[in-house]
Each structure stands twice: as C-alpha cells, then as structure tokens.
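Before I ask anything, here is the structure I am working with.
On to chain A.
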Amino acid sequence: MTNDYILHLEGVGKTFQTKNGKSIKAVQQVDLDVRENDFVCIVGPSGCGKSTLLRMVSGLEPITFGQVVYHGQEITRPRKEIGMVFQEYSLLPWRTVIDNVALGPEFAGISKRERETRAMNYLRLVGMEAFARAHPHELSGGMRQRVAIVRALANDPDLLLMDEPFGALDAHTRILLQKELLRIWEQHRKTVLFVTHGVDEAIYLADRIVVMSARPGRIIETILVEMDRPRERSHPRYGHLAEQILAILEKEAAQNFSKNGNILEEPF
Partner candidate 1 sequence: MSKPKQKFLLTTLPLLLLLMTVTVCGADIPHFKVGYIFTTHHTPFMVAAQKGETLSFQGVYLKPIVARDRYELIADGKPIASFQLIVTKSGSETAALFARNQLDLAMASVTAIMSGIDKGTPIKILSPLQTEGMALVAPKDSPLTDWESFVAQVKKTERPVKIGYHSPTSAPKIVLEGALKEAGLKVTEDPNNLSAQVLLADLKGTANLTPALSSKQVDAIVGPSPFPEVAVSRGVGKIIVELRDLPPADYWHDYPCCVTAATDTVVAQYPAIVGKFVELIAKTNAWCNENRLEAGTLAAEWIGLPLDTAKTSTLVFLPQFTERWMKGAGDYLAILNGMGNFTGQLKDKKLQEVDAILFDKRFIDQVKK
Partner candidate 2 sequence: MALKTILTRIGTYLLVPLLFLLLWGLAASHLNNEVILPGVGQVTALLLRPTENLISMGSLAVNVAVSLARVLAGYLLAVALAVPLGVIMGYYGTVFRFLNGFLALFRPIPPLAWVPLVLAWFGVASLATLFDVQRGTAYLYLNNLKFSMIFIIFIGAFYPVLTSAIHGVNGVRRTLLDSARVLGASEGDIFRKILLPASFPAIVNGMRIGLGVAWMCLVSAEMLPGSLSGVGYLITHAYTLARTDIVIVGMVSIGVVGALLDLFFRVIEERKFAWTRLTR
C-alpha cells in the first residue's frame, strides 16, 4: 500500500448566505485524505452536506473555509481530471446516447470520428452499444445511469466523484449497478469518492467509509472495510459493520434531536 495521498481536504467548510442575509453552515470542518485508486464512500443522513462537500471537491462549489488540494494543486474550478456522476437529469436530452458519451472529448476538441470510436468502446463496457443512437428519454433509469457513468469515464479522469448515482433507482437495479460499477472499476482503476446515504451500498462498494454527521456536516468517524471483493452480504463482518455504522448514525440523530428538537431523517 502506497502512502501517496492524491486528494487532500484540509479544514474544508461551506457557509451559504440566504437572500434575507441569514447564514447557513452546510459543512463544518472536513479533513480527509484519499490515496490513489482508493474507493472511499461518504455516508451520512440526508441534508448533512455530503453533496455540497463533493461539489466543492469537483470545483463546482466555491469553498468558504479551508482548501481542497489535488495532486498538489488547489481546486477552485472544475477540471477534466476530476470527473463527476450525478444522480439524475445529467444527460443532455436532445442528444443521442453516443453524443452524450462523446461530450467530454468534444469539448477537448477531439475529432468526430475518434471520439465516436471512443464513445462506442465505453458503451460496450456497459453493454449499451445497441442504444448508441437512442435518446435518453427512451431509456430506463438504470440505463441512463450506465450512460452517465461511461460518459464520465470517457473523459479519462483520474478522480471520479459520484453523488448518490443510484439513489433514484429501484432496489433491484441499484444492486445490479453496484455490481457493474465494481466490474468497471476492476478494469479501469480510478480513485473514487462516492457519496450515499445507503449504509449497505457503502459497505458493498468502499475500501473506506467516512461517516458524516448531520448538518453542519463534519466527519464523525472513518471505518476501514477490509473485506475482499466481491462482498457477500451474508458474511458476518458485513452485518457487523452495518450495525457499527448505524449505531453511530443513531447516536448522532439522538443528540441532534435533543439539541434541536427536530427529527432527522433515517439513513435508509
């Protein structure tokens, strides 16, 4: 195991200003290090700021406190090396599937023929080559997310950010796509930062699980999964981890309830 951290978050925090002048602290103080080819999952209750954190890493969201450093460079705007997959509505609906996947290379100025070849290769990776000329609205949710994933991959990023990419899918499709994601990841190793509120999903996918508190989000605990892939949900460690993480979250929810008087949403 190498010790080279390619992504370094130091004291990262975000405060939003509302129109009537109020401040909302979304993310409190996050310190995180990610090594090359790590698969890190960020788990937390809804509204804890994990998506905001991811957006800050991608460069889409300006950082209020602290900094994000990637390969020694501070991130202030989006870059090709950092790709991102969103939960839904990310495919350009007026373009065909292949034109969507070829989008990154198109922006990079690559010729039409070359980028179409590249796009087709990636579509084959997820078995979607037959749908190259279809439009997104003709596809199911699961198919669209497959396309979204390969679109991000086709741009050849080093770091892949994923913001609850399977959150809008039904349970069965979700599990299928989790498997498929791992399969792709085995072939095209990348550093992945995956945000979810599903504990089960995190345990299935990640090397390392970072548990976030409710808003304002901060890291409560980091857990190393240390299981071989593919993971079986029947394995005792699986259940043990699940219990551990859920306990953390429940305790966090109870504290918050007594503090604010609000009932926070359940993690699943």
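As a selection rule, all candidates are chains of the complex that A comes from, given by their letters.
The criterion applied here is as follows: a residue touches a chain if its C-beta (ideal position, glycine included) is under 8 Å from a C-beta of that chain, and two chains touch if they have at least 3 such contacts; residues count from 1.
All of these numbers come straight from a predicted model, not from anything done at the bench.
Only one option in 1 or 2 touches chain A in this complex, and it is number 2.
Those residues of chain A that touch candidate 2 in the complex are listed here as 55, 58-60, 78-80, 82-84, 86, 88-94, 103-104, 106-108, 135-138, 151-152, 155, 161.
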